[in-house]
Each structure stands twice: as C-alpha cells, then as structure tokens.
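All protein chains but one are shown in place.
Presenting subunit A:
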C-alpha cells in the first residue's frame, strides 16, 4: 500500500478472509479425493510397468514382432504382433460400420422422425447400451456366427479379389475378425448415437435458421449447419466408442476362433486381440505368464491413449472454427 489510507478506511481485519469450518472440511475432502485418484493411478501405473518390464526382459522372442504367445515355454517366446493387428483391425471395422449408422440414427431422431417416434427410438438405443457384453458375446457366438455364412460367401464371391474379403476355406465358421468387427459395431452403436444426438440437440436453433433462410433443403441444412457444428462432438463420441471396441473382451472371446496368424483375409477364423488373449490365457498362466499378459495390457493402454490424443488433436486444430465460440 503506497497510497495513504482514506479517512474512513475499513479496519484492516476486513482484508483477511474468514475461513469457516464448513469450507475447510469441504476443501479438505475434495482435495483428498483428488489426491486419492492420483495415488491410485500412480499405483496402477507402477504395478503394471514393473511387472511388464520384468516379463519383457525375459522374453526370448521380440515382444513387438513375435506372432505366437507362448509364455509358458522354456525359454518363453511371446509377442503382440497378432494381438495388436487383430485389435486394431476389428476396431476399425467396427468404427467403419458404427459411426455412419450412429450419426444417421442421431440425425433421424433429431431432424426427421416425428417427436414420438424419435423418443421411442432413443429409448430403444438406451436399452441397447444396457445389455451386458457377455450377452452380446453369447448372441454373437450362437446367432451371428452361423448367420454370417451367407454374407461371407457373397463377399467372397464378388469381392474376393480385394484379398481382405477372400475366404480361403469357404466352409470354415465365421469366427473371424470381420464378424467380431460387426459385433463390436453393434455394441458401440448406442454410445456413439447417444453422444452425437445430445450434441446435435444442443445446437442453437439460429444456426439452422441461417441455412433455412438461404433456401437450404433439409439435407443442406444438415450439411451446412448441423454436421459442422456437431463435428467435434461426433469425433469425441466415436472415440468413446473406439475405446470400448479396443478394450472389449467377452464378446470377442466368445466369437473369435483365435490363432496366432497375422492375415489380411478378414473372413478367415484367424487372429486375436489383446483382451481376448488375456481372458483366454490368464486362468492357466503362472506368475510369469500373468506378467507377460500384463505387458500386453499395457500396450493396449498405450494404443487407447494414442487414439484419444489423436482425437483431441483433431478437435483442437479446428477449434476456432467450432461452434463453441459462436
């Protein structure tokens, strides 16, 4: 304070903040919760890393490029190549199918359907999200796999030249990465639909009116106003779905006929994914085998992290064009 105090200056005690017990307790509790979260995260990270590093150091194959997973051998040989490939390929298939359909459903509910129909549809989608993944797995194995046969043969016949749809043994069961991808697509459909729908619904009416007043048709309104506005939200929704697809366990484990082969033929019953492999091997694995599986889990964690980072980058790069600063 360099200026002289005015004659009727407030007494100095007013400058001090009064701390009340309620405030203090609440601040302590919320700070404690925050610290607790960090401690738990750190504990998990340290545990995973220590176990994973010890397992990888004893691996006699190359952890990144080895196809098979034989942690029980002496010396142990295991690698994530097939698992990473299978996880990414099945998730990409799921995204390619689910994202367009989910955005379509979201637009139908918000822009095309009569209000009542939209409400019912939204409710059904919510129900779909509530189905446990093991149910999807059972349904996939018992119903979807046998019913994929026709589609597989059709794809093989007409698109076999693309290699990816070339089914090497037409009689083999459809326990393939392709079927897994379709099942995953159904599973991640609700979350992508719901988040996209919310984003689209929150769009201010005035942006749509801007397009309408220029003489835009309904589709042009969606293209000019709705989709650009909802773009970052749809990307976030897709990433949530992708996160689920990457980590999905039971549905994959019940459907996929796993084998350590890295193949471009998506209709063949080959391949594996991280979480499917962990579920399949964890029960009979010894201490070292479990450490090896933990190492593979850590890789899955990094892949998910990378995907999320990429999504944030995409959103941030277009920030000044987003609807947020309108």
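Brief remarks on what is shown
Everything that follows uses one rule, which is that a contact is a pair of C-beta atoms (placed from the backbone, for glycine too) under 8 Å apart; a residue touches a chain by one contact, two chains touch by 3 or more; residues count from 1.
One rule holds in what follows: contacts and distances are computed from a predicted model.
The protein name that UniProt records for the chain not on display, among "PadR family transcriptional regulator", "Hydrogenase maturation factor HypA", "Phosphate ABC transporter ATP-binding protein, PhoT family" or "Quinol oxidase subunit 3", is "Phosphate ABC transporter ATP-binding protein, PhoT family". In the complete complex, the residue from A:212, A:240, A:262 or A:299 that touches the missing chain is A:212. Contact with the omitted chain, checked across A:23, A:126, A:220 or A:286, is made by A:220.
From the options A:63, A:165, A:178 or A:229, the residue with contact to the unseen chain in the full assembly is A:229. Along subunit A, the points of touch with the absent chain fall at residues 115, 206-207, 209-217, 220, 224-225, 228-229, 231, 318, 320-323, 325-326.
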